[in-house]
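The complex is shown incomplete by one protein chain, all other protein chains being positioned as in the whole.
And now, chain A:
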Amino acid sequence: MILKWVDKNLKYIFTLPTIIFVLAMILFPLGYTLVLSFFEWGMSNSVPMKFIGLENYTSLFTDDRFLPAVGRTFYFSAVALFFEVLLGVSIALFLNREMAGKNIVKTAFLLPMVATPVAVGLVWTLIYEPTIGIANVIVKAVGLKPLVWLGSPDTALASLMLVDIWQWTPMVMLVVLAGISSLSTEPFESAMVDGATKWQTLWKVTLPLLRPTIFTAILLRLIDVLKTFDIIYATTQGGPGFATETMNILSFRHAFEYFQFGKASATLVIFFVIVLSIAAIFIKVKNKVEVDY
C-alpha cells in the first residue's frame, strides 16, 4: 500500500528535498536581499535596521564607484568574451583534423579551466610581477618597454582580461570541437563534389552549421564572465585604486569589507537584474537564430 502511494506521488516525493533546498537556500535569501536593499543596517545588534525606502538605490547613482564598476563589468566581459570566442573557434577549427596525440592536446586545454582559480591568480601575479616576473622579460626581449601590469590602474584591467582569455578560451574550443564531431558528413561531401575550396567550405558550410554550437558557447561564457570574481579578488581585490572593481567585487566590498548590507543588497539587486536580463535577451536571440536556420 505504502509503495503504491509512493509510486503515485513519485514526482513530488523525488523532488521534495530539492524543492525544500530551493525555497530555503535560494528563494528566501533572494527575498531577504530585496528587503535589505530598502534598509540601512551595519549588522549591529545595538543599532536596529532602519527603513530608508529607495535611498540605497538613488545613492548608488551619485556614488562615484557604482557607475564606473558597471561600465568596467561590461568592458571586461565584452573584450574577454570577444577574444575567447574568436580564439576558441579558430583553435577548434585548426585542431579539427587527423593528428597525433589529440587526447593529450585536449587535456592540456582542459587544465586552465579546471585548475583552482585562486592558484591561477597567484601564478599570474608572479608572472606579472614587474621586477622578477617573466612577463617583463618577454616584453623586453621583443624590444618593448617593461610594464607594471597589475600594479598600474592603466594596465591592471587589461592584464586580468588576458588571464580570463587564457583561462576560458579552452571552454569555447572544447564546446565547438564537440559540436564539430556531432555534424553529419553529408554537407561536406556535397561541398567536395561541387568542387568547393577549403576556404569556401569553411565559410559556407562549417561555420553556418556550427552556429547553434557557437551561440551556446557564447551563452555559457557570457553567464560566467559577467560574474568573474576569483581571479580579480585573488590578484588585485579591485585595485589599484578602483581600477579593477567590477560589480561583483564592489558588492562584495560593500558587504564584507564595509559591512553596509543595505547598500550591498541594492547593488546586488541591480547586478542580479542586469545579469538575468542579458542572459534572457541572449537566449531569445539564440532561439530566434536557431529557428531561422
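Note that a contact is a pair of C-beta atoms (placed from the backbone, for glycine too) under 8 Å apart; a residue touches a chain by one contact, two chains touch by 3 or more; residues count from 1.
Note that contacts and distances are computed from a predicted model.
Student: UniProt names the one chain left off this complex as which of "NADH-quinone oxidoreductase subunit N", "Spore germination protein KA", "ABC-type sugar transport system, permease component" or "Putative exporter"?
Tutor: "ABC-type sugar transport system, permease component"
Student: Looking beyond the chains shown, say which of A:Y57, A:Y75 or A:W166 touches the absent one.
Tutor: The missing chain is touched by A:W166.
Student: Any idea which of A:L54, A:L67, A:L86 or A:V105 touches the chain not displayed?
Tutor: Reading the full complex, the residue touching the unseen chain is A:V105.
Student: For the full complex, which residue in A:F51, A:F94 or A:W203 touches the chain that was left out?
Tutor: From the options A:F51, A:F94 or A:W203, the contact with the absent chain belongs to A:F94.
Student: Tell me, which residues in chain A touch the chain that this view leaves out?
Tutor: 3-4, 6-7, 10-11, 13-15, 17-18, 21-22, 25-26, 28-30, 32-33, 36, 43, 91, 94-95, 97, 99, 103, 105-120, 122-124, 126-127, 129, 131-132, 134, 137, 166, 170-171, 174-175, 178-179, 182, 213, 216-217, 220, 223, 226-227, 229-230, 233-234, 248, 251-252, 255-256, 261, 264-265, 268, 271-272, 275-276, 279
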